[in-house]
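Here the complex is missing a single protein chain, while all its other protein chains stay put.
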Amino acid sequence: MVNGVESNLLHWIPLLPLTAAVYHGVMVGLVRRQTRQTLVSLVSCGAVILAFVLSFAALLDLLDQPVSSRLLVDNVYTWIGAGIGTSALSAEVAFRLDPLSAVMILVVTGVGSLIHIYSIGYMDDDHREDKGFQRFFCYLNLFTFSMLILVLADNLVLMFLGWEGVGLCSYLLIGFWYSDRFNAYCGSKAFIVNRIGDFGFLIGLFLLFGALAKAGHPAVSFAGIEQHFSSIVDMTLILPAWLHVEWEWRLVNVIGLCFFVGACGKSAQLPLYVWLPDAMAGPTPVSALIHAATMVTAGIYMICRMSFLYAAAPEASAVIAWTGGITALVAATIAITQTDIKKVLAYSTVSQLGYMFLAAGCGGFSAAIFHLGTHAFFKALLFLGAGAVILAMHHEQDMGKMGGLWSRLRATRWVFLIGVLAIAGVPGLSGFFSKDEILVAAYAAEVPGHMWLYAIGLLTAGITSFYMFRLFFRVFLGECRAPIAIRDHIADPGGFVVNPLWVLAFFSAVGGYFGLPQVWGDLIEIENSNSLANFLTPVLATTEAHQLDHSTEYWMALSAVGIAAAGAGLAWILYVKRPELPTRLAAQMSTVYRTLLNKYYVDEIYDAVFVRPLVWISDRVLFRTVDVGLIDGLAINGTANAVRSLAANGLKYAHSGLAQTYVFFMIAGAGAIIMYLVR
Amino acid sequence: MIPAPEINISVLAPIAFVGIGAMFVLMGEVFLSRAQTVMGREVTESFIGTVLAITSMFFLLLTTYAAAVAFGTGDTETFNPSHAMYQLDAFSSLITAVVAFSALLSCALSIAYLAELRINHGEYYALLLLSTSGMMLMVAAIDMIAVFLGLELMSIPIYVLAGFDRRKLRSNESALKYFLIGSFASAIMLYGMALLYGSTGSTSFAGIGAGFERAGSMGLIGLGLVVVGFAFKISSVPFHQWTPDVYEGAPTTATAFMSVTVKVSAFAALVRFLAMTFGPLDESIAGVIWGLAALTIVVGNVMAVIQENVKRLLAYSSIAHAGYLLVGLVTGTIQGYSAMVFYLIAYTFMTLGAFGVVVALANRGQDCDRIESFAGLAQTRPGLAALMTLFMVSLAGIPGTAGFIGKFTIFAAAINEGVVVLSVVGVLMSVVSVYYYLRVPVLMYMREPGDDGHRLEISSGEGAVLVICAAAVIVMGVFPNGVEIWPIQSLHVLDWARESVALFF
Amino acid sequence: MGGIDEHLLTVVTFFPLVVALGLMATSVLGSALGADGMPDKLWKPVALAGSLLTFLLSLRLYATFDPQRTGFQFTEHTPWIGEYGINYFVGIDGISLLLVVLTTFLMPIVLLASWNDISKSVKTYLFFMLALETGMLGAFVSLNLFQFYVFWEAMLIPMYFIIGIWGGARRIYAAMKFFLFTMVGSLLMLLAMLVVYYMNLEQTGVLNFDFVTGPGSVAVGLLDTVVPTDGVWWKSQTWLFFAFALAFAIKVPMFPLHTWLPDAHVEAPTAGSVVLAGVLLKMGTYGFLRFALPMFPTAAIAFTPWLMGLALVGIVYGSLVAMVQSDIKKLVAYSSVAHLGFVMLGMFALNVHGLNGSVLQMINHGLSTGALFLLVGMLYERRHTREISQFGGIAKPMPVFAAFFGLVTMSSIGLPMLNGFVGEFLILLGTFLVNPWAAVIATSGVVLAAAYMLWMYRRVMFGPVENEENRGLMDLGVREKVVMVAMVLPIIWIGVYPNPLLRRIEPSVIELIRVVEARSPSVQGPEEQP
Amino acid sequence: MVPIEHVIALSAILFTIGVVGVAMRRNLIIILMSIELMLNAANLAFVGFNRMWPGTEGAPAVDGQIFVLIVITVAASEVAVGLGIFLSMFRNRDSVNVEEVNLLKW
Partner (left out) sequence: MSAQAVLFYIFGILAIAGAIGMVLNLRNVVASAMSLVVTMVALGAVYVLLEAYLVAAIQIMVYGGAIVVLFLFVVMLLNLATDEFPPGGQKFIKFSIGLAGVVILGQVLSAIIGNPSAFAAPETVPDGFGGYRQVGAALYTDYVLLVEMSSLMLLAAIVGALILAKRKIG
């Protein structure tokens, strides 16, 4: 437990974007006066870039610290401080910068600022009457703020704040063009699915806090949790008696799984990945920033943040690894058939995230983070590239209407190619190294069935390169299938759009060398070449794994490259050499094709199994029957009517208006009284 | 020769004032109707009516004052100690004051109303005064003979008042029913008295109480029949059916008068009879009262729900209130009795006020008493609407009004005695009561005015009465036991109630 | 100011009523003098100013309140009805302090919000509003059960009229339903109060209705009455607690006693709904907290599983039913059922977190649901319908409105950084510590909340503007913006920095727990769980 | 001398007959007569009881008989008023059948 160095720098990093967001918010939401676009872009981009600079400064501060105790903290104020004794909860608004969060904020602010700049061009090109330029940047800044909070938070509650905050922003940005029903639908879908994940997060948080409280050390801050973790590591969770199930679980496993549910929601893993493809309804920069580079990786980050917990929870880790693996495969297969350029990238994102979880589950936390970083670069690059293409095609996203752009988009083609190569894992590019590390981790892991995981990873690598090249060929090669009208107006977009691409392209190319695996380092005589891993080691837990000798690793790398090449080749054959083949294949294996095209019908299944029944029950049973029928109709108004009819159909006739009836009642009454008295 | 008994006339002051008042009124009418002009004002019927009303109000005021003074002194005096019939003590003097005052208020109400209905005769006031004297005799009586005579002296003029609007069938019918059932009931009561007398050998409360142990079943039967007689007068279920008919048919001012004074005095007499005869009730009588109370509360409230005529509604509400009062009687404790007295006073003002509003709406010889005809009153007569709301709220027993304090004291006494089930019945039924009481404000405030032509100006008499009632309701609701604020620092109503019943214990 | 500080609480409580009576008197006098009363345009500002001044005074309360001290502050104690040992006894602790401030805060806002939409008999309306405020404040500050009951019931009358006169089509039915529902419970509660009162008399020999022992009074408060857990049925804690709980549960409202709420909300005018949701519902939870729990702790703990169960049902059921409503107001009404389910849940967790959370959640619900009703009202003013199907794409003509609506929606589904989250989080945490499974179910309510609120928001705000009538809708005017900003500021403030409130709540809560534990042998301390 | 219990029995019988008459006959006049009969039964009881409690030598007690005298007065005035009521009603609806008198009901 290292106690960190105070640094007031930290809270400025999230504060800057927030200020910008609030400014925009007030302007848009309250004042409604048109602000000049240049001012808007200046404010937002300025804020984010400044945040990036500060982050860099913070990183330097961090690097000043001795390796063993690299930690900056910044306690701002107590947010929720309640409770006494062993249930005292104190959720500070406090930030911690350790290597892990340092990497993250660099990615967030770095990629973030690039995308901000890109957006200036992209959003300006929009043709809607209310392009909502300022609103867009308001959301974007708000997102950056939330993401930074999420990353910098020093306790789970504050992290949850950021966690939900990014969810909100993704909701707002997906549904940014709200006048289209579908976008709005996708937005809420994303939010609600995320909520389901947050449900897990909260439960995990409660379990963790409850256990710690029981152990006498209530804490929500990561430092505190890690410090007292030993006291709860052996606790077990017994199912309540009424379940009559004799099953005892280790608490840490349960906690780990709960948090993982949260991660699934945020990082679009099975079974909660359904929102991400739909999220493509948002503007492309959003897809790049939120749904490729940063937000979706929050799950990974959280898992790594809690690595000490997962290191102690092998079963949970196994679940994570397998979920990740399967997600990677499934998403990849779906990506093969998609025709919408952004959809392809979306599923590829899901698949890559699956990779990262695979790594994390196998204990390769640093590998996960490494891939997170590289993926941020090349996937952002690809998305923005796709965005550029879309702009060039006048907002056409269907690859079927593209093709032959190689000659037309002279700048975009290169950066796009780099992105494709990087993700396909061409040796030397960033994707190659990070993917390689993941495969190694899977191979070496102690996880049950890790060889299968390795196989899945390998296969996925192949499929990945296949569909990426398919995409590239369909878009850039072949003859142009665009409508005649726009065919001659297809050209590279403006500088705001293209220049960021170059930066990203550069990093996607060389980013791998930050974390050059030791095997390659040895190859070219560099001591501990994997600077990233070394940098992260103090904050990441390690799990025992097989030791692999270098030869094995070389073979693995070779096989990875081979299968990638195979995928690429296949793509070449299918989409360049024999373009008519795919349709025939689709016709032959139509069921498979349609299943893939329709994403295994997952959305439909969810709709039929969960959504419709719930609505039906709520409406027919709960509302109409119970509420209106039973409670209100029968019980409440029933009583009232009973009273009324007691009078109107019963007692009333005792007051017939005939004197002698009254006499009768008097005699009866008198008789009764006398009987009672004399009895 | 027969020795003249020593008597003290002063005790008779209250009754005497009323009786003399009656004579004055009768003769006054004769002379006035002969005269053409009095003091330059030519004599019209309404003028006669006004003068006579004021005369009787004057005498009633004297009565009230005398009774109040007697209450203030707080000592107990009988008319002829050798063979006491009439005893003016704290209880009887307080009730006398209340009765006289409410009679006064109903006189004030009557002036304009009778003129509206063209039945503006002095006899009205004379009968009203005579009936009042009967009530006084009844509440002050400590001997069954006096009770019976008082009862009849109270009832007979009211029979007439009920039928006072002779041209109207409903008025006749109300008089007829009241008379038939009334005299039937008093015959039953009389027979009960006979049996009591026979089984105990005495007609005085004390004597009966002394001899009741060896009275046997005959005494019990007698007691039962007497209770029946009272139960009729206080309109307790199942001896209540006459109430709605009579209240609806009678001229509204007469209804106001009888609904208040008869109930108050009959209850007072009942309490006095039971308390002074038996002291603490034995559980058999308590059981009877319990049953009557439960029945009365339930039937009164439930029947009121379906009423469409305000006077009838108020009739059933008065039945229901009789039920709550009986709850106080069931307890048989000083707390319960004092609660009853308080409740009676509260009830007087609420009911008089409510009827007063109905009176103030009567137009062109027509009562404006259908509930529907209150629709939109808040727009045509905001003041009256507000007052009516106040009285309804008070009758419903919502806090801040006398009605609430009344119910509270009653139920407090009941709970203190452990009369829980009855209390639960009571409160549940008062929820029902809220429903029908609030229907009137609903119509007044939440509906648009109908075409019912109700009167659009209010006479000074009615205005005064309404204001007095409203003030009383609020003051008794907020400071039931007075507070050191100027006009009301001496109104310790709760204390009065307690002092008045203290002599029974 | 010293003079006022002596009786600050009384002043705060009765100031609105005084203003109302003053206005009424002047107008009556005016009409008597043939001046036809005061012109209505003078009424509104005066009433608004009055309520604002009340708010400022209550802020002074907040400022001079000492968070460190447990027990009641600003107490005043003078005999009222000596016969029955009834005193005028007021005082506040952290819990009632916040509720008082909430009340005084909401009142000027609703007056401002209903500035134009009340056209029929404005004077009466303002009179009832101000009277209502005094009633609510009185109920919150009363420390004498009789006095509490008086305010609790007297409050109904103005609300009844506000719903009944200025309400919608089925207003009369709704008003009557509202009134009768509340009466049923409260009258039984009155009887229960009396039972305890006489028990206290037996034990101490002093007639006294005070809840706690008042300053300078020898009489022991009813809180210290020893209530048996067995023996005569109507003297046993079980039944007495039941009577109290019934009254409060109806007001909360807890499932299945909630059906008056949707009707009342839908029919009531905007201001009515806001006050109803914002304050009146808190009466129930406040009653539980202040009276039912500490007076009959053993029974309360015995009932806890049931109440928790009902609270959970309320949460899930309310959310599900809200999801399928076609009327926005009704949807919000059912969402209140769910939210108050949270409050009850946290309360009966009976530990610091739960209670903190539930008190805070009372405030939050007052703010966010109040704000929602205000917004719905603004929409209704423009379109005269609340059918969700009538709308769609409103965000285009009314962006500012959409912005506020979105923010308030987020606060009501408990988004961090807004007030809703803090309360729900603490409640869930507290519940989890005593009963994890309940917490799990309740947490699912959070998901559902997101579902129905966002669904509604989407159907109203997003999509193309199809209904022609919606195309030309005016966006919020200055007055409405002021109102909404005033509502939103505390929403954000509590979300970002709730600690000042928690600091005031916590001592009272801890005290409450202490009392409950001390008075019930069978309870194990809240810290021992889970 | 006369056995008092038989006197009371007689009065009880008369009383019952009166009650039955009130309850059964439709003619107001006869109903009123029956009420008178009830009063007389009571009177008889009073007189009989007074014979039971005649007081002591020198101080005879006659409360019962006084009661009877009062009752007779009451009865007279009741009859007067009652017949007056009947008259005014007869003028309006020209019948003294009690079963036709139910304008006011429920």
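Going by the order they are written in, the chains are A, B, C and D; count residues from 1 in each one.
By our rule, contacts are C-beta pairs under 8 Å (C-beta built on N, C-alpha and C of every residue); 3 or more make two chains touch, one makes a residue touch a chain.
In this text the structure is predicted, and so the values were computed from the model without any measurement.
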Identify the visible chains that the left-out chain touches across the whole complex.
A, B, D
Of the residues listed, B:Leu137, B:Val246 or B:Leu384, which one is in contact with the missing chain?
B:Leu137
Which of these touches the unseen chain: B:Ser174, B:Ser199, B:Thr261 or B:Ser338?
B:Ser199
Per the touch rule stated above, subunit A touches the missing chain via residues 658, 660-661, 663-664, 667-668, 671, 674, 678
Name every residue on subunit D in touch with the hidden partner chain.
1-10, 12-14, 16-21, 23-27, 29-30, 32-34, 36-37, 40, 43-44, 47-48, 50-52, 54-60, 62, 64-66, 68-70, 72-81, 83-88, 90, 96-97, 99
Listed in rising order, the subunit B residues that touch the chain left out are 2-5, 7, 12, 15, 19, 22, 26, 33, 45, 79-80, 82-83, 85-86, 119, 121, 123, 126-127, 130-131, 133-134, 137, 145-146, 149-150, 152-153, 156-157, 159-160, 163-164, 166, 175, 199, 216-218, 221
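Here is the rule we go by: only the chains that are shown with their structure count from here on.
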Subunit B and subunit C have mean C-alpha positions lying a whole-number Å distance apart equal to 43
Going by the contact rule already set, what residues in subunit B reach two or more other chains?
176-177, 180, 184, 188, 244-245, 306, 435
Check each residue of subunit D and list the ones that touch at least two other chains.
22, 98, 101-106
In the complex, subunit B touches subunit C at residues 378-379, 393, 398-400, 404, 408-409, 411-412, 415-416, 418, 420, 423-424, 427-428, 430-431, 434-435, 438, 441-442, 445-446, 479-481, 494-495, 498
In the complex formed with subunit D, which residues of subunit A make contact?
652, 655-660, 663-664, 667
Subunit C residues within the subunit A interface of the complex
177, 180-181, 256, 259-260, 317, 320-321, 323-325, 351-353, 356, 393, 395-396, 399-400, 403-404, 410, 415-417, 421-422, 425-426, 428-429, 432-433, 436-437, 439-440, 443-444, 446-447, 450-451, 454-455, 457-458, 461-465, 475, 481, 485, 496-499, 502, 506, 510, 526-527, 530
